[in-house]
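Here the complex is missing a single protein chain, while all its other protein chains stay put.
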Amino acid sequence: MDSNLLEVRRLKKYYPITGGLFGRTIGHVKAVDDVSFSIQKGETFGLVGESGSGKSTTGRTILRLLEKTEGEVRFQGIDVHALNRQELRALRPRMQYIFQDPYSSLNPRVRIGEALGEALLDHGLLPQTQVRERVLEVMALCGLAPYHVDRYPHEFSGGQRQRIGIARAIMMNPDFIVADEPVSALDVSIQAQIINLFAELQEQRKLTYLFISHDLSVVEHLCTRIGVMYLGSLMELAPRDELFLEPLHPYTKALLSSVPLPIPKKKRERIVLQGDMPSPANPPAGCKFHTRCPYVKDICRQEVPAFREVSTDRFVACHLV
Amino acid sequence: MNALVEIQNLSTYFKSEQGVVKAVDALELRVHEGETVCIVGESGCGKSAAAMSLMRLIPEAVGSIVSGEIWFAGRDLRKVSKEEMRKLRGNELAMIFQEPMSSLNPVLTIGEQIMEPIMEHQGLSKKAAQARAIELIELVGIPRAKEIAKSYPYELSGGMLQRIMIAIAISCNPRLLIADEPTTALDVTIQAQILDLLRKIKDEAQTAILFITHDLGVVAEMADHVVVMYAGKVVEVSPVVELFEEPKHPYTQGLLRSKPVLNQRRAKLYSIPGQVPNPTTLGESCYFHDRCDQCLDICRVKQPPLRDGGDGRKVACWLYEEESVRGQ
Amino acid sequence: MTSYFLKRVFYMALTLFGASILIFFLYALTPGDFVDTSPKLTAERKLELKAMYGLDKPVVERYFIWMKNAFQGDFGYSLQYQQPVMSLLNDYIWNSFLLAITSTFFTWLIAISIGVLSAARQHSWFDALVTIGVFAAMSLPVFFVGLLFIKLFAVDAKLFPAGGMMTIGSKEAGFAYAWDVVQHMFLPVTVLTLLSVGTLTRYFRTNMLEVIQQDFVRTARAKGLKEKVVLHKHALRNALLPAITLLGFELPALFGGAIITEKIFNWPGVGQLYMQAFSVRDYPLLMGFTMFLAILTVIGNLSADLLYRVADPRVRLK
Amino acid sequence: SSEGSAPATSTQTATPSTEASAPAASKVQDIKDGINLATDLSKLPEAAAKRTDTFIAGLTEPGGVFNPFFYHNGYDGNVSSAIFESLVDVDATGKPVPKLAEKWDVSPDQLTYTFHLRPNLKFSDGSPLTAEDVAFTLTILHDKMYDGETDIFVASIKGGREYKEGKANTIEGIKVIDPQTIQITTEKVNAKSLVLLGGQVLSKAYYGKEYKPGNLEYLRTLHGKPLGAGPYKFEAYIPGQEVRYLANEHYFAGKPQVEHFIYKTTEGDALQFIQTGEMDYNSFTVNSDNIEQLQELGYVNINLYTSSAYSYIKFNHSKPFFKDKRVRQAFIYGLDRQKILDLTYQGYAQVANVPISPVSWAYTEDVNPYAYNPEKAKQLLDEAGWKPGADGIREKDGQKLVVHYYTTKGKLGEVLIPIAKENYKELGIQFEAEMMDYNAVLARTEKGDHDLASFSTTMLIDPDDGVDAFSTKKGKSGFTGTNGYSNAKVDELLEAGLSTLDIGKRKAIYKDLYKELSDDPPYIFLGYRKILSAHNGKIKGLEPNPFTGISTSLPGIKFE
């Protein structure tokens, strides 16, 4: 599909594990293990899954904040992992990242105005004289007041800092933004403001998002297509409505049923998964979910289910579907 | 009926370089035996401070309880001696914290950490305590208890650690269990497990639970009663069903409306404008007035009292006051 | 063994090699050599002697000769003392070691106790006093403190001997001898301890302050544990762990740093030997001594690292 | 410290001064040269009062090489001198006197020496000491592997060179006549030969068992367990702490009365040990402070005598501006030496004008005293063509008169530098000073980096020791080196001074020599200082000697 802005093919990212008395490499964390998907221009692709399932690693490897172990990432047809330093630097403005933690992702010793404008200068995208103007413009867009420009990050609230993070990301007019749990650290009352801002900006700027979250309700609200990750692999990938109305993978089902709803005394059919997610350093053989799957069959313990397209644009990796 | 915990007019202030932070301001709270009371509110509204005041664990150097009474099982905890308080802690009053990983000592084994309060409060021998620890680990649903007892915190996952924290908390069969955001750092599937476990404990041991969270979904699932806090003050108290059906305080309403809910997609989320006020510069006004879309004139100059509506619900908002009172 | 260990050993060797080169060439650059110090010799006689000691060879060649012998464990003969460097060091090193170990022990003991106490009572007058005291200890020159102590405690109060390691001419043995030595150690150990306790106390105080703010300390308190247990078992253990790595640096530094103290208190330590060797440019001895310290440092570091890995479960079992 | 007691020189004592102390206005009373008796023995600390069979003296840093011919550390020399005895000793004026040798004959051509040993001499182990032992001692000094500091070739023993070069198996000039007589033939008359040849004696049986020419390695193992014929025998050495001795019952003059003797290692002015009574004898930096303190103690005998050494500032004679003797004279006239000495030693030193101490038989005052006279100095500089420049600094041929002075750390330097700076500035000379360690000063003056550098000589036994550096041949070696001083008349007189053993004749020759040296100065002579030591007043018979320190009187001391 040529409208694909981003294509991820069989992406793998393993971290070496060091340990023992002498710190040698004793294994690998398979943080991302054979993940493929594509994102179309203008859409919001959601990536959900539990902590440690490899969402952030996927996002960072796509932007080459991490070096891949295997696979391919094509952004507008360019193989991101094949670029040299200069080329990569030149590509950076077109794809941006928004971090989960609005506190630690801003340098405490750099003023907001500088933090926002420095990239423009560093890349020579705008002459010095126009930078400030542009910064103010984008700040306004993100709901920040002009007088904020000379302040330091610690003078802002969490919600405002996340706005700054967003402003920084859109400053260079990117085509694509990876948003890594951008609202998880925020208070409920602020979350809504930021989610709305994401939606507004997308509309105005025709942005494409890879939206990472563990909060299914947020993902449902924002995303058009959603991938569900477990232990470094995609379990299911589907357009929003189909996924929420009719989840296919047992993991997706369990995930959906675990979300507490703000409706007291509502009796729901609930699937409480037993145990923890296994260590990605030592994933179970066969289907990775089989250790916790309520419907587990023998085949699940032996064979890795293929990640296959079960209907148009619906993918799932389960022997039972 | 007599409440197990009855807090009246409790205020806890912190000293900060900018001034006094009224972290908890005239708090009223009641927890009955076998009941779960949830405190909800945004970050910094004083939930933890309230819990820590109840445990008398506010570090002396930075803050102190300035007024109020904390009645626990017929005793005013503010008046008992330090040593007595220590003997209550971990014994009759137990607490679980938000971050299980950092709340356990990284250099002591799990078993040792569970044994400590048992040996301290129940005077069990080391051996007996060990056996009890293993029992407890099994009780909170962790297999291979013996091995786990010998391992160190970093070897376990967050969910398991939180269960260990629960095991420590219930080790001496406390009458009140305070859970300060016990699931916030956990995944939904693990959260479901922990919530299940807490419910089980509550049902089996009739333990009263003071549950602190900011997740309304969790509140709906766990609470019998809900206390909504804003900027150190209680703004609404209500049985859980009524609260969700008919929130009274504009802040509660805003909270409920701004949360995206599964399978209830809206085009645009409602959002409460502005943000939480600076706790050091609070004035005489209603703390919520500048974010409130139903703000009255009086809201800007006077704080509303927490009014008992008679139906088991309390709210602190001028909207629910008689016109005559408002007019003053 | 494993690659980590091999790497460490390789770095150790590299460091020692670097240190030996640096020291050797620095010594070579120092004006004057052993023969030059002899006041009575004629010019020809000096040339003869230089040739005899190999001092007339180019530095690089001398270095390699030294290196080759050192590799075979032969650190040569001291020019001045006419004894093998190793046996000479052996004569003095244990005296220094005694001083160093004892004062390290007390330094740590005091630093830990004060650090814990003052952290537990942050902002109290005790804490303030400790802060001032710590800085005070850090701001006095050694020779000054040494003299002050001799005057106060030895000459005026006659509480302790003024110097040396044992009563002159004493032929005591066994316990009586040990007691004699302990009395003589008192002042120098106090001075050494006083001078190094400041930094370490500061370090422990900061560490403890950091640790007692951690969540697990709060948990321990919530469990109703006694404050003593909270501080000593929960907090201190965590504060001590990172300090293990310091220990590796401590001992060699003490050897090097005790030179002045030994001089002032007439302690028959290796510092004296070093000073003497330096003043007559007794290169084999100087090289032997500095390499000894270098080896001590390197080994100290390695063992501290390993110890840390053993002591800290987080690192240990990964 | 050892300064007062060193018969041999330590490398340290050659520094101009290692002392550091501040003088006070003189409150000192009744202190005279020689021994000043204790005033109040009742104040004696208990520790000292109790001790009756042990004499404890302080000594800086002995190193464990206890052999008079092999040590490299002067303090080891002190240790050795109690254990080893020599054939010939020197008296308080530096004249040779009999010791193990009853008498000696010198042939009329002054080339052959015959020593007659006392009868029944024994080493401390009871073995006999004979002429063979003397011959052996002289022989190993000629060995090609000998690396000690005794230069036996000064005596030019016949056949010595051949032996060293391996061309002969024995030294031709050494003849053992009988066990009590040895005859040594030299090739050149030298006034210093007698004392050199009549040095300490090693036991052939003990030290010579394994001796083969070219192999002295084995001796190293014996340095730590010396055997000699001195008043005391070695008992133990505790490195860094003390050396212990026992009285030698075989000593030729009878067993010393005090059974035990200990050299305790101390650092600097170890007054505290005298105060606590742990020590009986120590030497001190001379100044009124120390004297006052010692007098206050009341229970010590204070010994004060003039050192046989002198201190000086040497010119670098290779520097063009010092070629002109008027410039050198100006440097002497222009420096207030009296003030420097007064401030440094508080009246316990006198200005030197000849290169020999007043204690020596060769001393004379019949030379130009060079009293401080800046006007004269300026005039001399003017004459020499050094004219003040715009900045007040004199210049000649475009070169400024800037001199660099090197010294070691110490009181003398601390006083001298500011005064010299002031004095020379007045003359229009820029004086730049630098302090470094002794060895560095030595190395750098040897290279000729300096213009001026200050030193002190070692103890001088023969007057030649104080002047031999001025010979054109001698040139530049060591701390006495002149870097090129050359004066034909001086050379001639030097030669003459050594070529007779007759002290009367020598005296006249040296007088001429000193006159010449005063006119064409090789150094700025600074001063002769006194040496201060003190000992427990209960001890009698201890009379330190400027040339041999306490070792001469060791056999005779006793506790009262």
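Labels A, B, C and D are assigned to the chains in the order they are written; within every chain, residues are numbered from 1.
We adopt the following convention: a contact is a pair of C-beta atoms (placed from the backbone, for glycine too) under 8 Å apart; a residue touches a chain by one contact, two chains touch by 3 or more.
Quick note on the criterion: contacts and distances are computed from a predicted model.
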UniProt lists the protein of the undisplayed chain, choosing from "Nitrile hydratase subunit beta", "K+/H+ antiporter subunit F", "CoA transferase subunit A" or "ABC transporter permease", as "ABC transporter permease"
Which is it among D:Arg51, D:His142, D:Lys378 or D:Arg444 that touches the chain not included here?
D:Arg444
Given that one chain is not shown, which residue among A:Gly27, A:Pro93 or A:Pro239 touches it?
A:Pro93
Per the touch definition above, residue among C:Met67, C:Met86 or C:Leu140 touching the missing chain:
C:Leu140
Contacting the left-out chain in the complete assembly, out of C:Val9, C:Leu26, C:Val60 or C:Leu129:
C:Leu26
Write down which of C:Val130, C:Ile150 or C:Val280 is the residue touching the left-out chain.
C:Ile150
Positions on subunit A where the hidden chain makes contact:
60, 63, 65, 88-93, 96-97, 99, 101, 103-110, 118-119, 122-123, 147-148, 150-158, 160, 165, 168-169, 172
The missing chain sits against subunit D at residues 20-25, 269, 271-272, 289-290, 293, 339, 342-343, 408-410, 413-415, 417-419, 421-422, 432-437, 439-440, 444, 449
Contact set of subunit C toward the excluded chain (per top definition)
11, 14-16, 18-19, 22-23, 26-27, 29-31, 131-132, 135-136, 138-144, 147-148, 150-151, 155, 249, 252-253, 255-257, 259-260, 274, 278, 286, 289-290, 293-294, 297-298
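By definition in this document, only the chains that are shown with their structure count from here on.
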Quick check: more C-beta contact pairs at A-B or at B-C?
A-B
Between subunit A and subunit D, centroid-to-centroid distance (C-alpha), Å
87
Provide the C-alpha centroid distance between subunit B and subunit C, rounded to the nearest whole angstrom.
53
Give me the residues of subunit A that touch two or more other chains.
none
Listing for subunit D: what residues touch at least two other chains?
none
Residue ranges of subunit C in contact with subunit D within the complex
30-34, 36-43, 45-46, 49, 52-53, 77, 79-83, 88, 91-92, 95, 150, 154-155, 158, 161-169, 263-264, 266-269, 272-273, 276, 278-281
Quick check on the complex: what are the subunit B residues that touch subunit A?
42-43, 157-160, 186-193, 195-196, 214-221, 223, 240-241, 243-244, 254-256, 258-263, 265-266, 268-273, 275-276
Touching subunit B in the complex, subunit A uses residues 50-51, 157-160, 187-193, 195-196, 199, 214, 216-218, 220-221, 244, 254-256, 258-266, 270, 272-274, 276-277
